[in-house]
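Just one protein chain is left out here, and the rest sit where they should.
Up next, subunit A:
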Amino acid sequence: MPLQSTARKTRWQLVAYLCAALVLMPLLVLLISWQDIDQQIWGHLLQTQMLRLISNTLWLIAGVAAGVILLGVSLAWLTSLCDFPGRRWLDWALMLPFAVPAYVLAFVMVGLLDFAGPLQSLLRDWFGNDFRLPPIRSTGGVILTLVLVFYPYVYMLARSAFLAQGRGLMEASRILGQTPWQGFWRVAIPMARPAISAGTALAIMETLADFGAVSVFNYDTFTTAIYKTWYGFFSLQSATQLASLLLLFVFLALFAERRAQGRNKRFPANDKPRKGALYRLKGPLAWLASGYCLLVLAIAFVIPVGQLLFWLLSSGIADLDSRYWGLIRNTLTLGGIAAALTVSVAILLVLAQRLQPIRRVRSAVALANLGYALPGSVLAVGIMFFFSYLDNHLVVPLQAWLGMANPAPLLLGGLFALLLAYLIRFMAVAYGPLDTSLARIRPSLPEAAQSLGQPGWVVFWRIYVPLLLPGILSAALLVFVDVLKEMPATLLMRPFGWDTLAVRIHALTTEGDWTRASLPALTLVLVGLLPVIVLIRRSGRH
């Protein structure tokens, strides 16, 4: 590429390395933890826990991956290419479960479906005392719950991919004698594969990092072991060592995914997106499609929200006071700033990858995306150590040197530390949609602009940003909603007075007070609904 100057190359490389360094900073703490090893704890873990933890974790990942692909792809295919009663609103409504935090759905599912819950009690009244449903506190129950909260990642990305494939392609495959079914498998799916695997990767990373939901089920995973080692043995060191192993696993998985994708060619979008459905389902088939979509929506969203509402009404809304406005305001402010910050950095990252597709940059980008798989508390601890080190060795001595009266730490306990935690944690969430969006921009376009003598920043603002806009919006909304739901990092790093709705849910659920937690939980879901609806409706248009 003669158009690229060496200076520009270096600049983009630098951007990628800086982003990677940002993520590496807390990860460094994980590595430092390996200085010495607590043999007693490790011996214990290896002898009594490890095998079960690994097998539990693998089952969970396999189950969640299979589930989110099955639900996400089938629902996306139906709502984006077929027509059936209710399609127009199911199209966006199927995204609503994204507003429900995993830990909230978990406690609703257990509360609703366990032996003592209302459903089984009712069934016992009808069918006698020996009636049992399959136990919800089981591997199947955890997988079901996580699939229901995480399938929207796949749904959203697969749906955009299907919509972007345009009309001509599937029609061509039909003309060539393929049945719709063959067209689905041979044309639509391979083309949507990058989107599907990006969505699945997000779901898996969420699953690996999840602590709140699995602990409601008391399902032991690698992540619960990290927390147990920390909270029980008070060995933060062994806990971070475990966390670094988890991270290594994620890194390898992501690497494999990238390799696999590298072999698949990416297809630029059809210039004329499809208008209207391709397949008009009729008769029983149409009703089957409606029924299927409705069922998923009911189980993942309508019933859980109904249960929360019921708890809220039965426990009374005595807790609702002016403090709630503060909680909502804090939640929204944090979400907004974090979204803007994360998306800005992620744009730089996708561009660096695009403009400097060399191995070192690719590795840096992969590194920068790792934060998502890290359990929130572990990440927060990494950042906390780093900042308190700076505070103790730089900020406070500096204040003293300047002769300030009461030198005090500024970084830790400040908003900046918390925002940085969000940035590191949710980089991958913003990266996905931006990357997909960028892949659809033909390289010829910015190249043409450059050959016309436009400087880099003009190309950036007038070519990339406008064309990336759908991706930017999706990324921002995704990060926004994820920050609303985030709990562990917020708990540890929030400044005084910055309690959020998630913090409030934590306060009540740690006390086992699930019915009272329905108020903040419901509020959180409601606050998240609007951005989710905008997100999905917006991504339908082109």
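By definition in this document, a contact is a pair of C-beta atoms (placed from the backbone, for glycine too) under 8 Å apart; a residue touches a chain by one contact, two chains touch by 3 or more; residues count from 1.
What we mean here is this: contacts and distances are computed from a predicted model.
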Undepicted complex member, UniProt protein name, chosen from "Lactate utilization protein C", "Putative lipoprotein", "NADH-quinone oxidoreductase subunit N" or "Iron(III) transport system substrate-binding protein": "Iron(III) transport system substrate-binding protein"
Among A:W34, A:W89, A:W185 or A:Y231, residue touching the chain not depicted: A:Y231
Residue among A:T10, A:S55 or A:N218 that touches the chain left out of view: A:N218
Residue ranges of subunit A at the interface with the undisplayed chain: 40, 44, 48-49, 110-111, 114-116, 120-121, 129, 135, 137-138, 215-218, 220, 224, 228, 230-234, 236, 315, 377, 380-381, 384-385, 388-389, 391-392, 396, 405-409, 412-413, 488, 491-492, 494, 496-497, 499, 503-504, 507-508, 510-515
